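Removed: one protein chain of the complex. Kept in place: all other protein chains.
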Amino acid sequence: MSKVKCECGHLNPYGTYLCESCGKPLKEDDNSLANMRYEGVARRSQTYKKSIVDKIWNFFSSVKVGVWIIVLTLIASSIGTIFPQEMFIPPGQPASVYYYEEYGTMGQLFYQLGFHNLYSSWWYMLLVAGLGVSLIIASIDRFVPLYRALKTQRVTRHPGFMKRQRLFKKADTVTEPSEEIKKASEVLKERKYNVREENGNILAEKGRFSRWGPYVNHVGLIIFLIGAMLRLFPEMYLEDHIWVREGQEVEVRGTGGEYSVRNDDFLVEFYDPEDERFREGLERSGGDVVKTYQTTATLFKQSSETIGAGEKEEVQQHRIRVNDPMSFEGFSLYQVDYKLNELAAFTFALEEIDGDSEGLEDVRFEVNLYDPEPSYEFDNGYRVEIYDYFPNFTFNDDGEPSTLNRIPDNPRFIFEVFAPGEDDGELSFVGIQLNEAIEEDNQYRLRMVDFETNHVSALAVRRDRTLPILILGGIIFMVGLVQGSYWHHRRMWIQERDGELWIAGHANKNWNALKKDFDYLAEQTNIPAPNDQTDEQDESERTDEGVREADDNGSTKQ
Amino acid sequence: MKKRRLIIRSAILVVLAIALGYTAVTYFSEERGLVDAGDQAPDFALEDMNGNTVHLDELKGKGVYLTFWATYCTYCRQKMEYLKEYHEEYQEKGVEIVALNVDESTVQVQRFLDRHNVPYTNAIDRGMKVSNAYGVNSLPAVLLIDEEGDVIDRQIGGKTEQQVLEALDQLVPGSE
Partner (left out) sequence: MAQLSSNLLLIAFFLYFLSTLMFAVSVTGRRFKDKKGIERNRLGTYGYISSVAAFVLAMGYFITRWIAGGHAPVSNMFEYTTFLGIMMGLGFVIIYPIYKSRVLGLFTMPVVMLIIAYASVFPTEIQPLIPALQSNWLKIHVITTALGQGILAVGFAAGLVYLVRVTDFKTKSKKVTSLELVFFGLLCFVGHILLNMGFSAVNYEAEFQYINEFGQEAPITYQLPALIGPNEGTLLSEDRLSPLVNAPDFIVPDDLNAVIWAFISGAVLYWVLRLIFRKPIGGALQPLVKSVNPQSADELSYRAIAIGFPIFTLGGLIFAMIWAQIAWTRFWGWDPKEVWALITFLFYAAYLHLRLSRGWQGEKSAWLCVIGFAIIMFNLIFVNLVIAGLHSYAGM
């Protein structure tokens, strides 16, 4: 693994294709065009292939492997969209049955292969991790040598280097080559080229910084992926939701009791079907189209560390809408769902089953369904007690009356009515469209005469501490992408050799612009524009592949 | 030169492997509760069904069997039966049972407790503040808090009589 010494005296690392300093091809082969990728320098991964560490390093450094990882990620991603992911199937449906019932055998297979949670599967994450590792190692592996090569490049290049550039010409008809070169240097400086001179030869260069574009965007991507990785830690990313009724104040989950939010008002607004602008559009969609979902919310902050104690302080009020969350201290509250007209209160009136209910007109009471009072007493001596209450009535496993949950979707009461002076009450079972006496020969009946409802709003609670990292990564990525795509590294070498003028040019992309610059130079001076050697080749034999050596790993080592 | 390169490469690969490995372990390991074994139990002060204040901080020196329940939770009812039976025995040994109902209406809870003659301390966690602080998402949920105020275990789901007894034994001060 010794270094390779070029005839110009420069010591090149093993595996170098073109001398870093003068550009002489160090490996004699046919007269094909020079491989200018990475300036012909030795990529580090190609140099040593001994230990296991080097093997792993080389694996991830290879563009071939990188592209394979990209392609595999691409294919895997597309497979995940064949059927919906588990998170998109209707809630409450067990995935094990849903996929078979909806999509048949294919769906069953999709489920059994675990594709219903593809994007959080270990192997998909492994692919993305592989992509990240590949990005890091490939960038390190290429950046350093490229930097060296561009830094150490000499103005006067070896004839072998010149001859093998895609744009090249030898002109022996120019009368005063050195004068022309001087003139060319002025012309190119005007065109914003950076011109270096050495022994009367020039190297004109423009847009070198675009060569760093790929590395900059890779750094951006790496930062972005680090952000995405951190998001997997619970401390960095919080995802929760709360339901808040109008008028109710609820703790914002995840804030450790520090913040609570009150729903002052919830509103759903529809587009006016008579609106001239949208009349036809609304007719087509057939139903009402929602214009706004909005929760007017007030945020409170709790002062004490002990839960249930301390003072509250109003922090802010905000109209939370879709696309307009409420934000505080890294948390955001989003409008995500709602429930209209949830039952909130019933009003009951007492009446006699057989009779004119005289004297019972004032026995009316409102029962709050979220937290009913246990007992209701009246001036005329009547008393109603709640014997039991089931907000969402059901019979439990033991066959006893019970409730499904706390939400008053199907409220039922067992009332006990005490007539004045009586110690024994009458029990009756009351609910929506239901009113039955539990014992026979009841004298009284409670009739529901009114009810109230509330809107309930669902707010998603999010805190994503990785956002700044992701934003930084995104910005760097875009800067690098633009830098590498919209600017191009162009170089012109013009030298005088034995009275002849040698002209060569190279662009990392956009040869068209370089050719135009050469044409301009030819107009302004007597230096002729170089020929495109690939065009000449094209005429003799048409190649499908273009002209460069295609092998990434192989062509420079032996 | 060659050696230095090997060291640099190895170092980079090791750093990458550790970072990815750590992430994977965290992500794929069993979900840890917001408050779990080893954590300091968050303090709370609630009014119980008899109008007395239950302040966790004041229970230091005793083991606390903190159980979250609801009237509609079948396993909670089973557990309640075991607790009723052993409540007195363990109170003498210095173990306090504190049951927190998850925000049901007072009438419901009071009637339920009366009907089942529940003797130990019960309070309603209005607004789910304590449940949220302890990260309780499913019922029944139990936190075993030792005499120092540290959580020694977090138990989710139904438990047998035997398991409830073992849990209570763990809580007896000085039992470790």
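Note that the chains take the letters A and B in the order they are written out, and that residue 1 is the start of every chain.
Assume a residue touches a chain if its C-beta (ideal position, glycine included) is under 8 Å from a C-beta of that chain, and two chains touch if they have at least 3 such contacts.
Bear in mind the structure is a predicted one, so any value in this text is a computation, not a measurement.
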| item | value |
| --- | --- |
| Missing chain: touched chains present in the view | A |
| Which residue of A:Ser51, A:Thr81 or A:Asn341 touches the chain not shown here | A:Thr81 |
| Touch criterion as defined above, residue of A:Gly281, A:Gly330, A:Gly359 or A:Pro468 at the omitted chain | A:Gly281 |
| Residues in subunit A touching the chain absent from view | 37, 63-64, 66-67, 70-71, 73-74, 77-78, 80-81, 83-85, 87-88, 90, 102-104, 119, 239, 271, 275, 277-278, 280-285, 289-293, 321-325, 332, 334-336, 460, 462, 464, 467, 470, 474, 477-478, 481-482, 485-486, 509-512, 532, 534-535, 538, 542-546, 548-550, 552 |
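By our rule, only the chains that are shown with their structure count from here on.
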| item | value |
| --- | --- |
| Distance from the mean Cα position of subunit B to that of subunit A, given in whole angstrom | 36 |
| Parts of subunit A lying in touch with subunit B, wherever the complex brings them together | 1, 44, 48, 51, 53-54, 56-57, 122, 125, 129, 133, 136-137, 140, 229, 232-234, 249-251, 253-254, 256-257, 260, 305-309, 370-374, 386-391, 396-397, 402-406 |
| Residue ranges of subunit B touching subunit A (in the complex, touch as defined) | 2, 5-6, 9-10, 12-13, 16, 19-20, 23-24, 26-28, 32, 42-46, 55, 57, 70-72, 74, 102-108, 110-111, 127-130, 132-133 |
